[in-house]
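Have a look at this one before I ask anything.
For this view, one protein chain was removed and the others were kept in their places.
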Amino acid sequence: MADPSSPLRESSTTLSIALEAWPFDPFAVLRPWSTGSAAAAEAHFIGRVRGWSAAGEPLAALELEHYPGMTEAQLERLAAAAAARHAVRAVLVRHRVGRVQPGEAIVLVAVAADRRGPAQRCCQELLEALKHDAPFWKKEVGVAGQGRWVDGNTPLEEPAPPGQGTQTIRTA
Amino acid sequence: MADPSSPLRESSTTLSIALEAWPFDPFAVLRPWSTGSAAAAEAHFIGRVRGWSAAGEPLAALELEHYPGMTEAQLERLAAAAAARHAVRAVLVRHRVGRVQPGEAIVLVAVAADRRGPAQRCCQELLEALKHDAPFWKKEVGVAGQGRWVDGNTPLEEPAPPGQGTQTIRTA
Amino acid sequence: MTTDLAGPPHLQVRLFAGLREQAGWGERHLALHEPATPDAHNGAPPPTAAQLWQRLGLGPWPAGVRVAVNREFAEPGRILAAGDEVAYLPPITGG
Partner (left out) sequence: MTTDLAGPPHLQVRLFAGLREQAGWGERHLALHEPATPDAHNGAPPPTAAQLWQRLGLGPWPAGVRVAVNREFAEPGRILAAGDEVAYLPPITGG
């Protein structure tokens, strides 16, 4: 549905924040949220568990520890701050806790706004904020069952991967 | 499914580009694409038709004209260039043509990559590129049936909207 | 078309959006050289995209218009060749 209101109406933001204890389908979450807002601009980010550890070893699973009560409250504070900074309409955050398998979604951030710039920037900033300021801790579980707490997040800026020089384009 | 390959494998990009002559559900497009790649990082953007014109008048529809043959080829060139620049795994673009109603999706861009930075930056850059370099032309159709060609795209940077000072946060 | 192969070299010209509506046509088949001149027979160079625009009689070059030749962007100074598809594109407003 189109938003019938004038472009100059008072702005307000709807936050939808939740922890997920079990595997979730990001699109089953996004579709009703998106249909409800039908904003002119929507940016999403989905993060999934890689199949290998930070050290490059095969990974059986990640164990996601959090601080019940504080983690939810902190996600809400971060989302409200990012939403206000960019004056967006709606923010959605889902984050897994517990044991997460490679390929499963671990984090979902979505932002609906009147303009593409605020939607994209708010989505990026909130993702960085929750990676640094929402209490979650990842333990990598190797295929032999050994566990190792992850030291820190992967940096946002990465050197070009070695495969870039041999990049090939397929159309599908 | 998790990607079982090593993080140092040769990179290649899969492009999925299409024009849509009828309303489409972005999530029906995204879900199978996303499931197929199951990349560690996925960024999406959905643009929808606003309910009012650039001049702030109520809008009945947009008429999207394109250059058959060139528009598809140009989208593919832009997507391949952005994909190579950021060394991402997969890029998807959908763009409406014909008559589009307020609230309907007009553009969908999605990028799957190994890292969040390249996924987000590639998605943003490709959206800007197609807004400036893919041959589409919007005609605004007013509620009285009058048509007006749009002069140019909305700028990426916007001043803060007037409602920002009275921003309120709702949790849902 | 078979008839074209036997006749003088031609161009396909296309206009879009506001340009198409102002001109009242969107697609036209033109001789590479202006028929009223002897160019076609004296080896004069073929026109550029900007020179072809003058021949169309649609007024001065409109601000912001871009040229595509054979469905790729080209400079207005691009020299045209027989069989080219030349398009004049008003400022793009997609996405």
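Just so it is clear, A, B and C label the chains in written order, and each chain counts residues from 1 on its own.
Everything that follows uses one rule, which is that a contact is a pair of C-beta atoms (placed from the backbone, for glycine too) under 8 Å apart; a residue touches a chain by one contact, two chains touch by 3 or more.
In this text the structure is predicted, and so the values were computed from the model without any measurement.
Student: Missing chain touches which shown chains?
Tutor: A
Student: Pick out which of A:Ala39, A:Leu59 or A:Val107 touches the chain that's been left out of the picture.
Tutor: A:Val107
Student: Using the touch definition up top, pick the residue from A:Leu30, A:Ala110 or A:Leu130 that touches the left-out chain.
Tutor: Of the listed residues, the one touching the omitted chain is A:Leu130.
Student: Per the definition of touch given earlier, which of A:Gly47, A:Pro102 or A:Pro118 contacts the omitted chain?
Tutor: Reading the full complex, the residue touching the unseen chain is A:Gly47.
Student: Which chain A residues touch the hidden chain?
Tutor: Against the missing chain, chain A presents residues 47, 64-67, 69-70, 73-74, 95, 106-107, 127, 130-139, 149-153.
Operating definition for what follows: only the chains that are shown with their structure count from here on.
Student: List the centre-to-centre spacing of chain A and chain C in whole Å, with centres computed as mean CA coordinates.
Tutor: Centres of chain A and chain C (C-alpha means) sit 50 Å apart.
Student: If you average the CA atoms of chain B and of chain C, how far apart do the two points sit, in angstrom?
Tutor: Their C-alpha centroids are separated by 31 Å.
Student: Just how far, in Å, is the C-alpha centre of chain B from the one of chain A?
Tutor: Centre-to-centre distance between chain A and chain B: 19 Å.
Student: In chain B, which residues are in touch with two or more of the other chains?
Tutor: Residue numbers touching two or more other chains: 47, 127.
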